[in-house]
Structure formats: C-alpha cells, structure tokens
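A protein chain is absent from this complex, but the other protein chains hold their places.
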Amino acid sequence: MSSASADTGQLAERGPAGDGQPLIEARHIVKRFGSNTANDDVSIAIMPGEIHALLGENGAGKSTLVKILYGSLQPNAGELIWKGQAVEIASPAEARELGIGMVFQHFSLFEALTVTENIALALPNCKATPELAATIARVSQNYGLPLDPAAHIVDLSVGERQRVEIVRCLLQNPSLIIMDEPTSVLTPQEADQLFVTLRRLASEGCAILYISHRLEEVRVLCHRATIMRRARVVAEADPTVETVGTLAQLMVGTEIEHVERKRGTRRGPEAILISNLSLESQEAFGISLKNINLSVRIGEIVAVAGVAGNGQKELFDALSGETLCPREDMLIFDGEAVGMLEINDRRLGGAAFVPEERLGHGAVPALKLSENVVLTRHGTGEGITRRGFTRFGLAGEVVEAVTTLFDVRKGVDDPEARSLSGGNLQKFVVGREVQRHPRILIVAQPTWGVDAGAAAVIRQSLINLARKGAAIIVISQDLDEIFEIADRIAVISRGQLSPAEDADTLTPEKIGLLMAGGAEKKGAAA
Amino acid sequence: MRIELVKRAEQSRVMSYLSPVIAVVLTVVFAGIVFSLQGHNPLSGIWYFFLEPVTSLWGIEQLATKATPLIIIALGLAVCYLSNNWNIGAEGQLTMGAICGSILPVMAPDFVNPIVLPLMLLMAMMGGALYALIPAKLKTTFGTNEILTSLMLVYCANLFLDWMVRGPWRSPQGFNFPITVDFHEWAVLNAVDIGGLYLNLSAPIALLLVVLLAVVMRKTLMGFEIKVLGQSPRAGSFAGFSSRKMTTFAFALSGALAGLAGMMVVMSEIQKLQPVISPGYGFTAIIVAFLGRLNPIGILIAGLVIASSYLGGEAIQTSLQMSSKVATVIQGVLLFFVLACDTLILYRVRFVSGSRESANA
Partner (left out) sequence: MLEAFILTVITAATPLMLAALGELVVERSGVLNLGVEGMMVMGAVAGFAVTISTGSPWLGVLAGAAAGLLTSLLFAVVTLTLVANQVASGLALTMFGLGLSGLIGESFVGQPGIKLQPANIPGLTDLPVVGRILFGQDALVYLSFVMIVVVSLFLFRSRAGLILRAVGDNHSSAHALGYSVIKVRYLAVMFGGAMAGLGGAYLSVAYTPLWVENMTAGRGWIALALVVFASWTPLRIFFGAYLFGAVTVLQFHAQALGIGFPSQFLSMLPYVATVVVLVAISGNRRATLFNTPACLGQSFVPDR
C-alpha cells in the first residue's frame, strides 16, 4: 500500500504522520463472541495529532476493536501499548484516566438529565456544579460547539447531542478521541463544522480515531486509514492518494456490484397523492406534520431526504395507516381516498410498507420468519388466514420464495427473526413486501446499517419493482443511497416537506441547505 | 465465582420443556430442606407433601376440585400476560363473578328451574368480565397502571362480598351468621360418578377450555395477535392489531373465566355465599400461569401440581403436625425457581472465576 510519507504540500499542511512513537498501539488483538471471531489478529498504531480513519463494512469488526481500545470489551489475546507502555484497559473509566475519550455512534447520553449532569457522569469524582456548567459553556464556545449547560438532553437536536458528547470528551483533556460514525446523523453543513473542530483538535496534538464508511469524507479529513474486512486488517492506506473507488474496493474486497438504473423515462399514472397532510403529533416529543404535498407516479422512486427526527417517523406512520389522517382525502392511493383506512385495508388495496426499525416494528424478534410473514400478509387476501385460522404452511412457502429471491442467508429453514444478521433480516423484511408485487411501496431507511452487498441487492430490487409498475417512496437519511436510486427528491425538515425536484438537478449541498430548514423559510416566504 | 449470561441465538427448545422440570426438582429439594429444618425426615415430608395426597381416589377427586378453578383462572391470566396486560386482580373478579352469579338463587329462591344453572354461570362470567373491565378501561383511556388498580379492586370486591352477606343478602334462617340462603337444587353442581371417581361439571369444562385455548393460541390469527401484541406492540400495530382492543379483550376474558371459576367453586363446595369463598385461587392461579409457561397444556399440568401442594399442605398438617403455611411458602419458591429457570431458555449460563471480576471492578 502507498505509505503516508509522500510529501505533498497538502499533507504537510494537514499535520504530523508517520515518524516517532505511536500514541497507542494495538498488537495482534483477538476477540471472540462464542463461535464468532470479531477481531482476528488485528494490529493498529495511531500517532499523536493524527486523524486516523478506521474503515470497513458493517460487521468488519471496527466497533469491537474500538470497544477494546476504550475498555468496554476485553480481548481474548493481544496487547495494548499506550505511549510505549503495555497497558491493560479494564474499563472505560481506566481508558478515560489514560486520556482516551469516545464519541459514540448511538449516543451514550441520558435524556432525562441535563447537559451538565451528563458531562459530570463522564468525569471522575465530579458533580453537576455551577462551576462545571461554566466550564462547559466556555469550552463549548471555544470550539465552536455552543451548548446550554442547563438544557435537558431530550430537548436537544441530534446535532446538539453530538456536541454534548464531544464537549464531554474534550473536558477529559484526552490525547485520543475515538469517533464512531459521527457524521451519520448530521447535515452536510453540520459535518463541515465538525471537521473544522476536528482539524483544530488534531493541530493541538490530539489524535483522532475516525470510524466511518463514508469514503469521501475520509479522503477530505484523514491523514491515514486502516481498513478492516471480515475481522482482519487488510490494508493501510493514505486516503489522500487513494480514490473513493480504490478505498471501496479495499473495504469490500471485490468490485462492488453497481446498482443499475435507467432513469424512469416512462412514467405511468399517479398512484400516490398526498395533499395538505397535516397531523398533530400525539407523542410528547414528536414532530407534527405540516401541510405535506407529494405526488408519485407508477414507475418512479421519490426519496424523502432529511436529518433524523424531522418527522420521518410520523410521515411513515401516516402513510402506512398506523396513524390515521384527520381527513380521508389527505392521502390518495390509486385514486382511492385512504387517509382514514387502517393499515390492512391499505395493504388489501395493493400498498406495502417497510418501516425503519427492523426488529420490533417490521418484525417480531422472537418469532420465526414464517410467523413474521403472517405479520404483514394476513390481511392481504392471499389466503394466509382463512376463517380466523392461520395457515403457517403457506407462510413458510413465502419464506422460501423470499429467501431465494433475495439470497437471505439463514442457518435453519425457519429461524427466529432475531437470529438473522442485520443485512439478511433487512433483505427478508424488504423481500417480504416486494415479493407481493405491490403497486405502492413506502419504505424507510431500506439499507440502514446493512453491508454493501445486501444494500446493492435491496436497492436493485426497489428499482426493478418501480420499473415493473410500482410507485415507491423511500424515506432515507443516506444521501448516497438517495442519489443512487431516486428519480425525484424531496426534503423533510421540522415536519415540512420541500417540493420534490428532479434528482439530476439537485446536489448534496442543495439538499443540505433544505435539510437545515430551507423548506420552512421557503414556506414562510410563499 | 460469578454467573455470566450468554445470549443464545435462538430459544432453546430443549430448555423450554426442561426448565419447569428443573424448577420442580429444585422446589422438591427446597421442601426437603424445610422439612428437615423443622425436625422431620425430609423424605417422608416429601412423600406426605407431594405424593401421598394422590394415592387415593378421594385424593384425586380433591385434586380435581382444587385444580379446576386454578386452571380456568390461569388460562385467562395467560392470555393477559402473553398480551402484556398485567391483571393480578383475578381474586376480585372471582368474587364479583360469584356475587353476580348468585343473584338468581339468592334473590329469587323460588325460581327453581334447570335454566338457572346456565344463567348463573353466564351472569358470573359477565360480572367477572365487567369488574375486570374497570382496570382495562382505566388503562386504555388514561394509561393508568393496571397492576395496581386491578389489585386494589380485589380488596374492594372482598369487602363488598363481606357487606352483602352480612347485610342485604344475609339469610333470615342463618342464625345471624354471615351467610346467604342455601342454593336450591338447580343452583348447585353435584358430583357425578365416573367409574368410581366423583367429579362435577367443572372438571370437563376446564378440560374443554384448555383444548379450546390451545387451538386458539396455536392455529388462529387471534392467538397470533395475542402473542405479537405482547412481545412487540409496535410490530403489532404494524400488523394492524390494536393494543387497546387487546387489553379490553384480555381483561374481559380473564375476568369472565375468573367469575366462572368462582361461581363453580361456590356452586359445588359451599352452595351459598359467605364472607370468604376462595382460599386465594385468584392469586395462586398467577403461579399456575407462569409455572405452565403461559401455555394451555402447561397450565393444565401446573394446575394439578399446585393443587397437589394445597392437599400436601393439609396432609403434612395431619400426618406431621406441620403448619399448612408451608404450602404457601413452597408455592412462592416454586414460582421463583420457574422464573429463574426460564433464563436457561434464552441464555446459556456460564460460571466465571473471580479473577476477571476483580479486573472489572
């Protein structure tokens, strides 16, 4: 692999790399969970002041390695060396004492507590005092991450929550900060702001271990990259020299299957019409939908982009019928007003739904796959239930068909849903609906947390379904995915939806502006 | 030494059958220890407590008498617990059912007609169901915790019965005892000779209900709905099922069954109303439901096991002069063991030596 020592001007400006004593080094780490090996002889070295990328697909073993570095997991074999000394990091508290901080992907924050209390919990022997609050306010200002120390986490946006995590790290004066997929919840603009902060930290000598599968941002930000695949380190690379394509190839091992798509040139009649959909949220911290309009024709995929927590869940529930609309004509499927129909009546009319949460919403974890087929297809008129009796045999046949069609890998014929890997379960949950050939499909986060192979299968199946004669709405936070499959794109922000525009005329920057609340301003101006 | 749980990828089928057995064995061991602590030979204690009662026909009749109400109530509770509705007020629903069912023989003692019997059972079921619908309605409308409300209503029901039999319903011929008039011939269940075994109508009704519920749970969409809503309400609503309707249904069903059981106890054993009509069947049925792993067939077996512990309590009282309270303790311990052993179904248990613990502390 190309080493990082190539002395380009750009690199010099980025700061140190290469020589000297590593800040932390992991040598020959092995970690097993039962029969499954998550880290197999993994070694990595991180220099002071370096932004070091850890790349890999879901399930490659990145999170396990990081948890070992942070002391939340103990390796079965291998050693850790901190500033030249062999150390044992038995707990996160010990990691923090050494000077290792971590910003979690799924935030480790306490919603009912204040910012100050949350931060006090991560500092040794510290209470939520006014002095601490003052320090938080000062440090957060300093690094361009303004925070109100007295605010409760539950009232903060996702971006603000991440700031709390980062400030919490900073107050520990860490020499190493581990960041697990930090930009997955941010708008492009928020991400840029984060990069400024990270570069400044690195220039002050703090090392950053940056975990991501977004190759473009790794190229822009990082000095060095370690790439993992199937529990092993497969390469070290200089991300500034590599292209996105070569990095991706290192990650996946083979050339990624490209999703094939012809722009939907032949569009059929309008199949979904959302008009003036407004819906007051019933939940304490929910988002109310405000005057949403969208029309989707047979043959096209329309994506709803947006940062998490802007009304996606509420929109999905209103479209699926888990929440009923206040008026029936707010939602029209195939010319029929369905706004006040229950979910199964909508299904009977030819619609299908795939929610964001695989386990616990789209599927019941402890039920078998065949039972999970009954879950969404008992009322579709296919004969899976007859006179109140359920025919699990018929459901089993559906499992077989979906398995073949979507290459679902499972140990036994009819396993419990929870025993499938994320990618395989997602293929099953999407396949269960696609196999019915619905005329209307509403799908949320179709490939969230899924490996590249499964993602390609799922995206291709959505495109094929649309071209064969279905109208599809994809609610997604993943801009790469959206540009890959969508014909038109609308952006949801604080419960409002921007007009859908042709995907070819939009750029990520433009969408980013809309995500940050452009729709609202436009709405106000109109 | 420390216990560590490792999650299994799938539920263990073997353990789901084995765990209640392990629990029963542990309970027998525990009982043996209790007997020897009280200065008795543990083996003879175990014999008198667990086995001796069922060695006679009379014992088996007693077993059926005690087991039927437990089984019938537990079936209803199983539907509640499977659907995540925590009705622990079956004792009160039993009482209210028995009161409602007794309206005819108490208030119209001259209406002697075969139709009284089914009417009584029907009215008892309605009474129990309506009483159970109070916590259900409070849960669905206000989100009030049903555990506490259903339990509080038990105390109210028992006090209400106390007032009825001391007040408006007290028998004029009862020498001032707090009892109602004796029920007439069509308002009681008499035992029928079945090959030397004297049983009344309640036993076949219990069996029928076991079979019925087993079919519903295994084969019908209704049973599927109960399971799904209990495990994952969000997935349930995605399947088009309504948690609210399920709460209403589950409470109504379990209340009706508790009322039915209470009425049949009154009609067969007491044949009138008095301040106390149940030795805690409604609470013990909770143990039965869990011991039977909320499965109808399991509940049938568990009902027999627990009923035999009641008889065992009486047996050790007469044979060993021990307190019959031992039975209650053993029942409680049995439930603990069952709950603890259920862990084996979802987890592998590993014993870890202390060295790592000190590293983690």
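Some notes on this structure:
In this document, chain identifiers A and B correspond to the written order of the chains, with residue numbering beginning at 1 in each.
As a working rule, a contact is a pair of C-beta atoms (placed from the backbone, for glycine too) under 8 Å apart; a residue touches a chain by one contact, two chains touch by 3 or more.
Small disclaimer: the values here were computed from a predicted structure and weren't measured.
Every shown chain that the unseen chain touches in the whole complex is listed here: A, B. Screening B:L43, B:I115, B:L159 or B:V192 for touch with the missing chain picks out B:L159. Interface note: of A:S91, A:T135 or A:Q460, the residue touching the hidden chain in the full complex is A:S91. Across the entire complex, the residue among B:G143, B:P172 or B:G196 in touch with the chain not shown is B:G143. In the full complex, subunit B touches the hidden chain at residues 3-7, 81, 86, 88, 138, 142-145, 147-149, 151-153, 155-156, 159-160, 162-163, 166-167, 283, 286-287, 290, 323, 325-333, 335-336, 339-340, 342-343, 347, 360-361.
What subunit A contributes to its contact with the hidden chain is residues 33, 71-73, 91-96, 104, 107-113, 117, 120-122, 125-128, 152, 154, 284.
Convention: only the chains that are shown with their structure count from here on.
Contacts from subunit B toward subunit A in the complex involve residues 6, 9-11, 219-224, 227-228, 231-232, 234-235, 237-240, 356, 359-360. On the subunit A side of its complex with subunit B, the touching residues are 34, 74, 88, 90-91, 320-322, 342-344, 347, 353, 355, 357, 360-367, 371, 374-376, 378-379, 385, 388-390, 411-412, 415-416, 418-419.
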